[in-house]
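Only one protein chain is missing; all other protein chains are in place.
Right, chain A next:
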Amino acid sequence: MDGDLSLQDKKDLDKFIKFFALKTVQVIVQARLGEKIFTRSSSSPTGSDWFNLAIKDIPEVTHEAKKALAGQLPGIGRSMCVEISLKTSEGDSMELETWCLEMNEKCDKDIKVSYTVYNRLSVLLKSLLAITRVTPAYKLSRKQGHDYVILYRIYFGEVQLTGLGEGFQSVRVGVVGTPVGTVTLSCAYRTNLAFMSSRQFQRSAPITGIIVDHFVDPPFNSQRPPTMGHPCNYRAPDDEEGGPFPGVQDSQEVCTTSFSTSPPSQVSEPPPTGQSADSSGSWTCHSHCEFCTERHRDERRRSLTPADPLEFLNTFTRKVGAFVNKPNAQMTTGCLDVPFSALIPRVLESDDVDPLVHPPDSPPCPSPLQASLHSESSEGSGQQEDFVMVDFRPAFSKDDLLPMDLGTFYREFQNPPQLASLSLNISSQSMAEDLDSLPEKLRIYEKNIDEFDAFVDMLQ
């Protein structure tokens, strides 16, 4: 079989498949970062844009992909898989989807490697870009950060779909025939997301190895197990550091950018008369590699870091009951585990009047709101022992995947400051004033009775 393929074609084909696999992984992981992706079109080729598509290379992702491939290429029985999973702040995890790049035995001997296969792989990558925004995990990944993160894991070998639950669906992104087999790209995704609301996640096993992530300190107390995966968030390294993976840059190969104008005819068409039948394109190599450009890196830093790392950490390190009295009523920078927390100004005034912190002995309770606050404090006042995080599901919230927005809103605004008009002293004073001014007001209204009647008539 390989004997029919010229040496140059075989070399090119291997290179195409290798870089197709790497770019596939980049597209999938970047689509799960939680932000919108933007790359610029460029009319002049740069030499590093494989398949004529501007797809950035996140060095860590390339490194992981190369590590998984370990010098091999996707082949028959050896598939490259990218598994996307979700992990909550409590450590529960759930597989959401598995993208598979497979090769089967169906060969297309007549297809031209350097031209048709390359272009079809480019179209397949575009299809992957489109399909990654359509599967259910995309919407989940756009909302990640507060209560859960999205992780990815790359593995090579046999496809494992058991973690996707019952009734998972499959979508085929596309196929490209080559002389050594047919490349197939597909995605199997979980449909049973109701799993999450019943909290029947698999508990993560105690970890042995460490997956170092260079970007954000692990928000959870436990470290991730080797089978868990990497977070789909990324902060570009500073220029001076040179990135955590300098080796990756050195080994990056440049892509071919030149084509022949008299390319081989399409597979189904006979060669046209009057034109020279060139059987292979001509290639030129450039010696220049390029990763993220400066401006893209800056954009990335702004857009890809979690909105506020402090807040992000804070939401995960707090582990207290829903109604316990805790000094910081607002979910901002009040956590004592934060370094330099002493330098952060605290909102002490609200603490002093916060009824949860200092519940009065005999609450006057002029309003139902205050009454409910006090009753909450009686449940959890004083002790700060071991509390289990109660799953706070506000009433009437939509039975969605995670009713977090309403819950977060409710938690944040649970302890508003007291209304001035509700305090006894002020209200009693104003009542006396009102009573005094009442006769005067009545006199004025009786004088203007005609105006009021005319107004009422106008409304009818």
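Keep this in mind: a residue touches a chain if its C-beta (ideal position, glycine included) is under 8 Å from a C-beta of that chain, and two chains touch if they have at least 3 such contacts; residues count from 1.
Just so we're on the same page, contacts and distances are computed from a predicted model.
Colleague: Which name from "Autophagy-related protein 101", "Cytochrome c oxidase subunit 7A2, mitochondrial", "Transcription initiation factor TFIID subunit 6" or "Superoxide dismutase" does UniProt give the chain that's left off?
Modeller: "Autophagy-related protein 101"
Colleague: In the complete assembly, which of A:Ser89, A:Ser127 or A:Gln418 touches the absent chain?
Modeller: Of these options, the touching residue for the absent chain is A:Ser127.
Colleague: For the chain that's not shown, point to the residue among A:Lys11, A:Lys67 or A:Arg172 touching it.
Modeller: Checking each option in A:Lys11, A:Lys67 or A:Arg172, the one touching the absent chain turns out to be A:Arg172.
Colleague: Take the complete complex as the reference. Which residues in chain A touch the chain that isn't displayed?
Modeller: These residues of chain A touch the chain that is not shown: 36-46, 49, 52-54, 115, 120, 123-124, 126-127, 129-131, 133-134, 138-139, 142, 171-176, 257-263, 265-266, 268-269, 272, 281-282, 284.
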